[in-house]
Structure formats: structure tokens, C-alpha cells
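I have a structure I would like to understand better, so I am pasting it below and will then ask my questions one at a time.
The complex appears here without one of its protein chains, the remainder shown in place.
Read from first to last, the chains carry the letters A, B and C; within each, the first residue is number 1.
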Amino acid sequence: MKFSEVNIDKISSDSDLVFVNTPAGVSVNYTPKLLEVGLRVIDLSPDFRLKKTEDYELWYEMKHPKPELLKEAVFGLPELHRKEIASAKLVACPGCNSTAALLSLIPAVKARIIDLDHIAIDVKVGSSEAGRIPTAGTHHPERANVMRPYEASGHRHVAEVEQELSQIAGRELRIAFVPHAVGSVRGALATSHVWLVDSNMDEQDVWKVYAAEYGKEPFVRIVRGKPYQYPDPKHIIGSNFADVGFAVEKRVGRAALMAAIDNLVKGAAGQAIQCMNIMLGFDEKTGLNFPAIRPV
Amino acid sequence: MKFSEVNIDKISSDSDLVFVNTPAGVSVNYTPKLLEVGLRVIDLSPDFRLKKTEDYELWYEMKHPKPELLKEAVFGLPELHRKEIASAKLVACPGCNSTAALLSLIPAVKARIIDLDHIAIDVKVGSSEAGRIPTAGTHHPERANVMRPYEASGHRHVAEVEQELSQIAGRELRIAFVPHAVGSVRGALATSHVWLVDSNMDEQDVWKVYAAEYGKEPFVRIVRGKPYQYPDPKHIIGSNFADVGFAVEKRVGRAALMAAIDNLVKGAAGQAIQCMNIMLGFDEKTGLNFPAIRPV
Amino acid sequence: MKFSEVNIDKISSDSDLVFVNTPAGVSVNYTPKLLEVGLRVIDLSPDFRLKKTEDYELWYEMKHPKPELLKEAVFGLPELHRKEIASAKLVACPGCNSTAALLSLIPAVKARIIDLDHIAIDVKVGSSEAGRIPTAGTHHPERANVMRPYEASGHRHVAEVEQELSQIAGRELRIAFVPHAVGSVRGALATSHVWLVDSNMDEQDVWKVYAAEYGKEPFVRIVRGKPYQYPDPKHIIGSNFADVGFAVEKRVGRAALMAAIDNLVKGAAGQAIQCMNIMLGFDEKTGLNFPAIRPV
Partner (left out) sequence: MKFSEVNIDKISSDSDLVFVNTPAGVSVNYTPKLLEVGLRVIDLSPDFRLKKTEDYELWYEMKHPKPELLKEAVFGLPELHRKEIASAKLVACPGCNSTAALLSLIPAVKARIIDLDHIAIDVKVGSSEAGRIPTAGTHHPERANVMRPYEASGHRHVAEVEQELSQIAGRELRIAFVPHAVGSVRGALATSHVWLVDSNMDEQDVWKVYAAEYGKEPFVRIVRGKPYQYPDPKHIIGSNFADVGFAVEKRVGRAALMAAIDNLVKGAAGQAIQCMNIMLGFDEKTGLNFPAIRPV
């Protein structure tokens, strides 16, 4: 369904829930009308992810025509907002970079085991993240085999990552965030470089923190050991899983916190369906209970 | 030349300089003999990179049979030790990850513009870095399209990066360092996440620091602007260039400092030749004056 | 289940059907015992694909210890032998190259629309076809980005393709067959270059021949038109589909007949399951009714 083809007048009241997927600045004009006619909306665009009007204006350089909806919208990361999603009218799903970045960090920030003033998130992504429109940067001879940093300062996903981490921390956080295009088609990996508050912590301690947070999550798996030491999107392509892992270097008192997703599933459509399942009271795994495809 | 084929007794005294390329723990047994017969040695192995015997023993888990040579050896990064290389008997060339990591950071550490206690180096490398021996991890179906963190704590190149940065800083530094295998065959990119001492610095200020340091370097280029904003190994494959760049996010007071090399040229054989040119008094660019091949 | 772990004495008579997957020359020693205890066997090895003892000895350079089973075994390509598979005790599934090659040609040979003395099959395959053992040829730096012909004469799959096409034609056929490793991990594409008996045939005519043959096949799709003109394994990765297509050049009186499969699904495990479904009287699509994953 192309959004432009929606004729809102004709959506019958029997319909309950609709997905919206537009570039920034488009959904904002249509979603309010969908809500008005009584629909619940899962919005994959960034238009309702930020809570503060001034944040939207700063990062997207547009006036927000419906700022009152920003507060009402629920940030659609089930691992963080499952309960609010269940009763939400409007769910704003996070971007794929944000999903990976947040999943790598949530337990550590919640448990306050890391220095909140020095968080550097280094993201690697496949080419499918750039969308369907061919550009000079996605032309195969140019895009193949890159290790290309992009928007190394000021990437828009920073705003939603800072917002959610700040909310968990109970104070304003600022992060370093640098995405890199690498040679794959699919996948996103966040490696968050952090320093531990307690330099005596080892990997077992970090594992306990992550297991406590994610132990019951249907789509988050903690990866550690053989044969794959750390998360790698290659192992979850085609699935809604998020693999999370970590390395601790006691000598330095620092850790690498990692999360791998398929940007087109857990980073996009899969997560939207997961939200829908929660909103409609379905088993959260409905329609998402498929394995990854390997090797690709 | 395979090292095992060297018959040291037969190297005539007319020979002056020899390259050694072995795994760790092998060169250490032969290089002393080469030096004894009067040869100058360029060693691509890690056996003489570290200055302190205890560092070698800690990181390589072996006794060093010739610790007195560790102090004599010169770390073979021309951008840092050109003068010492010129008169050295034994040059120990850095690893490719180290070369990229150091080149991204040297000007910033020298100029003391960054917080030296929070340096996180995130490296991406192609598959050729793993050497020529096929393993389960380099099997094409397994290795293709990965975003695979490896040795996320305790990578051996950390030792030489910390050593050189500490020497520049005049005090002991500890770094975070996480390499990642990505889909390419060639190339290494270091993205160093740092926080600026003076949060008023902007990219122009950082540019001045890097231009002052690298302005006359024959193989270091500062990349900024169109069409490629940041360094990417794709643009220098086949050449001895190191492309260096940076992004500053004033809002956060942090910067990303980046360096891209071809791991098999500036990260290995090319750098060894560059060292040879310096040792023999040749023009430093001799035999290295070839362009990159694009696109690959 | 590793074959070596099978303790044949302990397989109870309640078990009905077992999959065997070994290199050439291994299954031949175990499968007879499995049959003796009353099991039905689906063998993915090449040990029972050929009907004639002398063919096995010629192509595999081994004596066949149970030649009487060669005649009893059914070649496990459902599109060709669905009925015999249903009642078979022993099904010998074809190789992935053979599956693609045969599916490209079966309708044309059956309908006798092509010159049977000049059939050139050019196959392209991904790296996963080489199996799980790392070798010099599958080492990522060597294997990435190849266009590498291999076994350009005498590839063992020739034997089974010639056997099946000869059976359809009612006389002995000889084919040209050249496989090429290309840059992908998954997928196999056969392009069969043929000359048309009736040079007035156009693509519509060929379409009719293929539609008549494959119209009711659950896993064969005829591809023609927009946006993808011809079969390409990329579009069916992860699925059991075989996409078939063709181009006719009337000026020359020749055609290209193409078939694309996922070598690990329709070319291996998926096809084995399809055979199992037929043998057990299940719906043929059971457990195989999943879509392809795109893009990868």
C-alpha cells in the first residue's frame, strides 16, 4: 500500500490498525487524520518518535504541525515500552540504527554500570538501509566493498537514542554516534564502546545484568562463546532476532556492548508486526516465528 | 622468499637489508642472526614492536630471547619515527590495524586536544588481513557479508598502539580497541571516538591540527568534503596512501577521527618499502608512486 | 544427524524413512543396510543417481558394491519422476547443478524442439555449493569476486544430466557442461544454449511448451517480463522455488533456456523434503511453503 493511495474517507470503522511508512515530514500530515477516524497507527517514519517539539524542529528542521501528538505517541521498541504499546493509539517505531544501538545499551544504562558521559556507538549497516531509490552512493560499483563512515556527526537517529537513554538514566545524556556503510546488503551492528563504573566487573557480571533484563524477551538472544563469540547480523538475516553480546577488558576498565539485527526485520517491518501483535493482544511472536537464513 | 629458506651463512656481506615476515615468535629466533652478520632488517612480524620485555611477555605469552634488541628496534611508522628509521639496524613495522589506528590519532594526541582517558578505536578490516591460511572463519560462505567483531578485548595490536600513543602523550594511556571483520577483501578503517578538551573546537580547528602534522607527509592525505566526506579504504585500494579525516559534533563536544588504508600496502608491504627507502636514503616514494585502483 | 552416528542396529522398525548425506563412496556402504532393515532412504549423495554400473565406475572411479540397487533407486527430481518417487524405497536426489540444468531443459527435450546434439549448459554457482570444509579455493580473499570456471570438462554432474536427458530423448545424448564459481554465497543458475529445430519458433511458442510441462508444478515458476526478464537465483534465495525462463533469437534460430534455484534448498535439502512429502503421501509443499528472502 502506498501511503498516497490511502483515501481516508473510505476506511471503514471496522478497520482497527494501519501501518504508515513514509519519509520524514510526510506521515505527520496524514497520521493525525487516521487517528481522528479512530484508527490505531503504527508509524515507521520518524515523525512521532521524539517527545519534545524542539527536538523535532532541531533534528528534522521542520515545524511539527501536531506537537500534541508527540507526547501521546509511544516509542515502538517492545523491549522498552511493551506496556505502553499495548494500549497505544499511535506507535512510532524506531529506526534500525536506533534499535541496534538501544538494544546494546539498555541493560547497562538501566543498571548504571557504565560511565554515562562517555558512550560511543559505532554502527555498521548494509546497503538496504538506504531505501529503494538508486543514488550515486548506492550505485553498485561505488557501494560494493565500502567501509564508509556517513553522517559521522549529527545523524538524526542520535536524537531518539539520546531521548530513550536519557529517560532510562533520569538525566540528559549525550552520545557519540557514527554509522558506517559496509559491504553487506542486510544487517546492522551496533558496537557501543563504554567505560565501566566498577573496574572490577568482568564479563560474567555484565552477563548477569543483560540476562536479568533480556531473559524473557522473545526476540533478544545473548550471544557468547563458541563458535561465534559476538553478535553478527549474518547469523540472523531474515529473522526478527536481536543478538546481544559484550566484551570486557578489565585492564582498561572498559567494555564493548554489541547488538546485531536484520535492519529490514527487527529494524523495520518485523518490529512493526511485533508491535501490532502487542497492540492487538496476539502472541507477540505471531507471524514472526521464523528462523534466520544462513549462510547468505 | 619464505623465511625458512634463508640460509644465513650464505648471505654475503655485500647484502645490506633484508625483509622478514613471519608469525609471532618466529622472527625473534632468526632476526638476531641476520643482525649479527651485519644486515639491516625490516621485520613485518610483531616480535620487535614492543619496547618493554614485560609487554611482549604479557601480550604474546612467550619469553623474549633477545630483550636487549627490543630497545634498539625502531617502530616502523615513518610518520612517527622517520629520523630513527633512517639510521636503524632493525625496523619493526606496525600491524595494519595499528597503522590505521595510530594515523587517526597521532595529531590529536600530540596536540593534546582530546581527553586521553576516553579513546575508543573501532576498526573495520577486510578478509585479506587474516593471512593466507584457510580457516573456518575465512571460508567464503562464512566470511562473506559479515559484520563480525573479533578479539573485542585483548587484541594484540592494542599493545603497540598504547605504547606509541603513551610515548607521544608522555604518560601511560589505555585505549578501547575493537576490530570488526566486514565484507571487503582489502582495506582497514579506524574510527577513533574521542572527546575534545575544548568543546568550542570545530572541524576547522581540528583540520589545522591535522594539516600541521601531516601537511608534508608523502602518503597521508586529509579527506574532507565532496564527493567523499570521510576516509574509506575503497578509494585507496592498491596504493600506499593513508586517508585521514574527522567529524566534530560540538553539541556533544566529541569527534570521530578516521584513517583508511589498504591493509596490504600501507598496512604491510608498502610501508615496509617506505621504510626501506628511508633507510637506504632513497626518495621515500620510490616504487610506491602508483595510484589507487577504483572502483573495486 | 551425522551419518557416522547412526547405529543401524538400534533403528527401530517403527522408523520409516531416513535421510543420508555423505560424500561419494560413503553412502554406498551404509544405505544398503538401512534398506535391509526396512527403512526407506532419501540419499543426497551421488552414490545411487546413476543407473548403469559402468557409468558409476567411469565417473566416480570406484567399484559399486551394490550395483543391483542402482536400477531400483529412483532419481529424486519430482518434476521428472514424481510417480516413481511416491513408491520408491530408495530415492537418489540430484546434485544442485544437475537440478538447475535439468529444469532448464526438460520441456524442450521432451517436446523435441531443440537440436539434441548441440546443448551447451553454462552454470553459475555460489560458494556454499563447495560444502563446509575450508580450502584454498574457498578462502575468502581467493573466493570473493571470482568468475572462475572449474571442472570445465568432466564434471561429475554431467553423468546424471546426460542420463536423464537421454532417457527423455529415447537416445544417448552428450552435453557440454561448464560450471563457474561466481561471487555469491547461495544460488545456482543454468543457462542452456540451444538451437531450435524450427527456426520459426518465437518466445511465445517456447512459453507454451514450458507452460504445458510446468503449469501444475508447485515449485517451478516461469519468469518473463518486468521487472525481471530472466531467472536469477537472487530472487528465490531461501525458498524451494525453481524459476525458469528463456530467450529466443530468431535471427540465429537459437534459444537460451534458463533455470535458477537456491542450491541449498531446491538444490539440496528442500528437494529432499519435497521427495519425502511425496513418499509419505503428504501435501508436496508441506514444510516448504515459505517465500524467498529479498534482497540478500
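In this section, contacts are C-beta pairs under 8 Å (C-beta built on N, C-alpha and C of every residue); 3 or more make two chains touch, one makes a residue touch a chain.
Worth saying up front: this structure is predicted, and the values here are computed from it rather than measured.
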Open item on the list: Of the residues C:78, C:107, C:134 or C:231, I need the one that contacts the missing chain.
Closed with: C:231
Task: Hidden partner chain, touching residue among A:144, A:169 or A:269 - done: A:144
- [ ] Using the touch definition up top, pick the residue from B:20, B:73 or B:185 that touches the left-out chain.
- [x] B:185
Open item on the list: Under the stated touch rule, tell me which residues of chain A contact the chain that is not displayed.
Closed with: 126-128, 130, 132-136, 138-141, 143-145, 185
- [ ] For chain C, enumerate the residues touching the unshown chain of the complex.
- [x] 118, 120, 122, 124, 126, 136, 141-142, 144-150, 152-154, 174-176, 178, 180, 182-189, 191, 193, 195, 227-234, 245, 247-249, 251-254, 256, 258, 260, 295-296
Task: Interface with the unshown chain - residue positions in chain B - done: 128, 185-186, 237-238, 290, 293, 295-296
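Criterion: only the chains that are shown with their structure count from here on.
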- [ ] Averaging only over C-alpha atoms, locate the centres of chain A and chain B and give their separation in whole Å.
- [x] 35
Task: Euclidean distance of C-alpha centroids - chain A vs chain C, Å - done: 41
Open item on the list: Multi-chain contacts only, two chains or more: what residues does chain A have there?
Closed with: 185-186, 295-296
